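There's a structure below that I have some questions on.
The complex is shown incomplete by one protein chain, all other protein chains being positioned as in the whole.
In this document, chain identifiers A and B correspond to the written order of the chains, with residue numbering beginning at 1 in each.
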Amino acid sequence: MLEVRRLSKRFGGLLALSSVSFDVGEGDVFGIIGPNGAGKTTLFSCLVGALRPTSGQVRFRGERIDRLSNPAVVKRGIVRTHQIVRPFRAMSVTENVAVAAYFGAGRRRGADAERRVRDVLERTALADVSGASAATLTIGQLKRLEIARALATEPRVICLDEVMGGLNPAEIVGAMNLIRAIRDSGVTVLMIEHHVHAVVGVSNRILVLNFGETIAEGAPQEVLRNPAVVAAYLGDDVRTEGD
Amino acid sequence: MKIAARLLWLAAAIFALAAPLFLERGSLNDLWNLAFAVILASAWNLLGGFAGQVSLGYSAFLGIGAYTTVLLSLKDVNPFVTLPLGALLAAVFSVVIGLPAFRLRGPYFTIATIGVAEAVRVCASTVEFTGGSSGVRMPAASFDFNTNYFAMIALAIVTVALAAWVKNSAFGVALAAIKQDIDAAEAVGVNSTRFKLAAHALSAAIVGVAGGLYAIDFQYIAPASVFDFRLSLSIVLMPIIGGVGTVAGPLFGALIVNTLQIKLLSMPALRDSFLFVYGGLLIVVMLFEPQGFVGVGRRLRRLVHA
Partner (left out) sequence: MTSVLLNTLLAAGLYATMAYGLAIIYGVMRIINLAHAGVMMLGAYVAFALFTRFALDPFVSLVVVAPLFFLFGVVLYAAIGRRVAGAGATPSIESLLVLFGVWLVLQNFAYVIWTGDTQSILTAYTMKSIKVLGVRLGVPSVFVFLASVASLVFLNVLLKRTYLGKAIRAVTQNRDAALLYGVNANRISAVAFGLGSAFAGVAGAMLATLMAFTPDFGRSFLLKAFCIIVLGGMESVTGVAVGALVLAALENGLAAWTPVPTSLQDAVSFALLFVALVAFPQGLPGLFARFERRSAIR
């Protein structure tokens, strides 16, 4: 469904992504891990058109999308959340999500849009703060708002960028359940995460990046046993039980 | 909108339309001026207030509308027929500028608009076919005060209604999202360039028509008057003082600035101080209440309710 071929991104003298290639199948939960600065967020930015890749191709359901703008990619069904949340602070939770419902792939209007917004807010447990201003939310709620907004665009693929950052263990479990629910609703998930247990617990494939390059790709168990991955990122003391 | 507010708007509109029945020419002139100010302020607010893109170059659109009307009238076209043409030209020009300029963020966009407006003024002063720096005059007998008055009031009503409609539409939601965080807006599918261009074109068209009406009323236009930077400045000042991003803000701003202008001009000692006043107001508003008059009103209301 999503094919990435030799994707590279250069910023002046810095090569942030170097010939990264992978495939994502429909219904996958595709995890992306790696040290800080490995290029993970840059990868997402290139996928959704927020950044233009220096070279390489991205194909989505057969169509080349690497030269499209962010809004155009969103309209085709791929959306991302931001690692550092970017809510519309002067708007309420409902209004934040409404923007996405109006202008995302779903292009809803009127009562139809309202229904969609309510639905998404329930799924992300934000229904009881729907009228609150985004400026008053806690970090956990803001993270859920990022996800809610992305979901409201009715994507086929959602790219979650470290949604578990800063969450306590209970919240992490909740996030994992949400991700499973998103997958079950028919949306393919890509997720960047540092919580290795969490990633392993929900993903069926994992990509490991370091210094912009792929150092491993495959099923979670294989990847975690890969010596290069252990050396670069994991260290020796990692449990692979889902948590 | 609440019923009381709606009734107020209706009453104001009716008052303005019926005014020639009971007001003298002098007061009607004042109303005409006020309507003109309201049109400019509300139109600018579509892009500047709703979408947050501050343009200091709106005199260009006013001038384009004015010149279109005069030059075509001199070729025996009915002045009122020239108005939609002026609007169209202004809108087209706004797109031509906007396509490159909207790649710029925030203040850089603002500076680019200053540059463009100045370039337009200089060109108009130099080129012969626009009459050079001495300007052009409307053909005689093209002026009928009542028609012109109604046209201006009608345009004012239409503009404010349009602003209200935009604010409550999906278009308005997109603009608000763009204003707050353009990248986040794009990340959820808002094609920011398209919406910015649309708001720009819409407001430019309205200002273009107002320019045409101005030309019909004043009969004589020159680059120094219609392309003047100070005009761009007062167009921006009104919605900012009144409250950007709201429908009522530009009206309050127009009222405040207009009244100030009249008061200042009538006092010989203060006649030359309008720059002090404009500048001072701008400083005070930006430092203490960027939401302007409407913002102050909201704060007071919160104090009362607390």
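Convention: a contact is a pair of C-beta atoms (placed from the backbone, for glycine too) under 8 Å apart; a residue touches a chain by one contact, two chains touch by 3 or more.
Everything quoted here is computed from the prediction, not taken from an experiment.
If you put the hidden chain back, the residue from B:L74, B:L104, B:L260 or B:V296 that touches it is B:L104.
Touch with the chain that is not drawn comes from one residue among B:V136, B:V190 or B:L281, which is B:L281. The residue from A:S45, A:T81 or A:Q141 that touches the chain not shown here is A:S45. Where chain B meets the chain that is not shown, the touching residues are 52, 54, 100-101, 103-108, 110-112, 114-116, 118-119, 122-123, 125-126, 183, 187, 229, 233, 240, 272-276, 278-283, 286-287, 290.
To be clear about the criterion, only the chains that are shown with their structure count from here on.
Note for the complex: chain A touches chain B at residues 48, 50, 69-72, 74-75, 79-80, 82, 86-91, 95, 98-100, 102-105, 109, 149-150, 152-153.
Of all residues in chain B, only 170, 173-174, 176-177, 180-181, 183-192 touch chain A in the complex they form.
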